[in-house]
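Every protein chain except one is present and positioned as in the full complex.
Up next is chain A:
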């Protein structure tokens, strides 16, 4: 419970203009990009520096208050949903670039800098930041670290974890520490790697060192239309099997195309059942040669039309359409859930047919727009909350995620587990796995104050019977101990 005395302590540490307690203001922080889950926080604080974050976390630790770090609030798994009677630590005012060394291709950022801003600042030096989640114009690097975000180009370049070399973090007791180093590899366990993707449960990153890549000499982009989703899937397999490593391979089905066109007019064909966006980058001669191969492959697999971007503006427009897809679906449906799951690329067609069947069975439309190159699906379940369809939609979305696991994939590709999928974790992980994760978490946050209730299923959250504590086998063997 936060009383006036405690609120004043926050105000004294951060300044009154950095502490929000008006009921209406607090309610604007009650949800993130996934509005299905809402909880009003007791307080929102907006620190400006590592020291202020540490001060806020220390106060939480002292008072035993749960806290949730929040970036731009665009997460799609409820990872930034506040905890009742807890504190939201918004990093939206920490937007400084602390250091930029173009020669060393390195930038040190506060967590509130947006993903797109990094590349914008780096661009005059011929550099860019590779991970490019579709929400890159708004999502923050801090949120990217929490979620280990990917994006269209991670099929070639990898995820956030491959591009963040060091972190300064405030641990849940308020102490500040460094994880990782400037060097790409450091001895000992990779705590930096552990922290990235921990969804705010291990602490708050306040200074983030990213490595930048040289802007490729050549970029070639095409959109190929296909008469069936299966044919498009085969083209993807064909491209990957040919040994070409594309910079991005994205697929949109007809519903997704309709939404994108309504929002952006990017020139996707409205009569195509599926469209593939394929991008190659690299040295010019290599790029051109491989691009011809890709075009030939698309024809081989029955493409009805290949559109090749001739200018950088046209390429940007194709990507703008693709990246606006999620929100654009708001134009063709009153409500929707964005699902995020991974299947082995070889089982893409199977997964899509099963989604179509499940969608038919529930009587709800599902739009598909996804990173085909690495099997990262983003089915969008369309529904009308006003028509009482939300429960069916939630069920369908959960069934799709669980199907991904069944096919040998994953519950989440890049949006995180958050609150949304915590209860599905046992579908993918055994008791032992989850116990290890809890142990790890407890090593950083013994009191469970950092973003509690996210990622790991809890009996309260998932309606399980709360059983007796079961020691981990390693604990029984005396290898590890409970903290």
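Quick note on the criterion: a residue touches a chain if its C-beta (ideal position, glycine included) is under 8 Å from a C-beta of that chain, and two chains touch if they have at least 3 such contacts; residues count from 1.
Basically, contacts and distances are computed from a predicted model.
Asker: What protein name does the UniProt record of the undisplayed chain give, "Heme exporter protein B", "Glycolate oxidase iron-sulfur subunit", "Response regulator transcription factor" or "ABC transporter permease"?
Answerer: "Glycolate oxidase iron-sulfur subunit"
Asker: From the listed residues A:37, A:157 or A:383, report the one that touches the chain absent from this view.
Answerer: For the chain that is not drawn, the touching residue is A:37.
Asker: With the missing chain put back, one of A:66, A:79 or A:112 would touch it. Which one?
Answerer: Per the contact definition at the top, the residue touching the missing chain is A:112.
Asker: From the listed residues A:233, A:416 or A:453, report the one that touches the chain absent from this view.
Answerer: Of the listed residues, the one touching the omitted chain is A:453.
Asker: For the chain left off this view, which of A:8, A:27 or A:285 is in contact with it?
Answerer: The single option touching the absent chain is A:27.
Asker: Which one touches the absent chain: A:6, A:54 or A:81?
Answerer: With A:6, A:54 or A:81 as choices, the missing chain is touched by A:81.
Asker: Contacts of chain A with the missing chain: which residues?
Answerer: Where chain A meets the chain not shown: residues 20, 22-25, 27-33, 35-40, 46, 72-74, 81, 84, 90, 92-93, 95, 112, 114, 135, 137-139, 262-264, 324, 326-331, 334-336, 385-386, 390, 394, 419, 453, 461.
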